[in-house]
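The structure follows.
In this view, the complex is presented without one of its protein chains, the others remaining in place.
The chains carry the letters A and B, assigned in the order they are written, with residues numbered from 1 in each.
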Amino acid sequence: MIHQQHLHFDCPGRGSREITDAVAGVVRESGIATGLCHVFVQHTSCSLMICENADPGVRTDLETILGRLAPDGDPAYVHDHEGPDDMAAHARSILTHTDLTVPVGEGRLQLGTWQGVFLWEHRSHRHRRNLVVTVHGE
Amino acid sequence: MIHQQHLHFDCPGRGSREITDAVAGVVRESGIATGLCHVFVQHTSCSLMICENADPGVRTDLETILGRLAPDGDPAYVHDHEGPDDMAAHARSILTHTDLTVPVGEGRLQLGTWQGVFLWEHRSHRHRRNLVVTVHGE
Partner (left out) sequence: MIHQQHLHFDCPGRGSREITDAVAGVVRESGIATGLCHVFVQHTSCSLMICENADPGVRTDLETILGRLAPDGDPAYVHDHEGPDDMAAHARSILTHTDLTVPVGEGRLQLGTWQGVFLWEHRSHRHRRNLVVTVHGE
């Protein structure tokens, strides 16, 4: 059994937001009890992560850390067509995840107590982001 | 066909350990000849990697590298409730992998000659870690 569905999110600018409920909704609609749920972003300047969902400070610190690893407006970049956050966004996408797979058991995402699924926008300006969620199993 | 099983590991503190045999055991039990094996950690402060399994020095150097990218006790962190390794552990988890998928062929994990599956604990103190392994195929 396989169930595929598209999700769309409007991201106001750089930052991460929890999308666990939307993904869990697709799992529920699929009617699949045991299997896997795959989430994919159709973009190269935003990404996905599974992160601690209790203290938003964790995600503040992740921005700090990624800001060091892939800084905006680095003079060494040759790709800067769309501004100082352009190349930084591609690099942050590569260093994190374009796709994630979460186990499904008893009809629910088998996330740990403190795990949430997050969509992480890396561009400074507003973008509409398209995701493909595929649930398969029995 | 789908087979899902939980594995548990006691990790004495920061460091990585090979879990290829345990994962391969789940594949054997599944009886699946051709398909995929998905491994998932239900935590946000440990992670998974596929790494060279011949020289443990590789994993020593990975600790050195991750220690620079996501240092312990960085004064810039706002999230430090559980000590200097708390935020560093979340960041190391995001920069590596919460889930991995390995192909299964001829009833075995289709790893390359030098590849092993490793569980990577990022916290300094002892933790019990729960994994969900899902094998599917025919």
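The definition used in the following text is that a residue touches a chain if its C-beta (ideal position, glycine included) is under 8 Å from a C-beta of that chain, and two chains touch if they have at least 3 such contacts.
A quick note: this is a predicted structure, and the numbers were derived from the prediction, not measured.
Which of B:Pro12, B:Gly31, B:Gly73 or B:Pro103 touches the hidden chain is settled by the complete complex: it is B:Pro103.
Residue B:Met49 is the one among B:Leu7, B:Ala22 or B:Met49 that touches the chain missing from this view.
On the side of chain B, the interface with the absent chain consists of residues 34-36, 49-52, 55, 57-58, 60-62, 64-65, 69, 95-97, 100-103, 105, 110-115, 136-138, using the contact rule stated above.
Residues touching the missing chain, restricted to chain A, are 2, 4, 38, 40-45, 69-70, 76-79, 81, 87, 90-91, 94-95, 97-99, 101, 130, 132, 134, 136 (touch as defined at the top).
The rule we apply is simple: only the chains that are shown with their structure count from here on.
Our note on geometry: chain A versus chain B, Cα centroid distance of 20 Å, whole angstroms.
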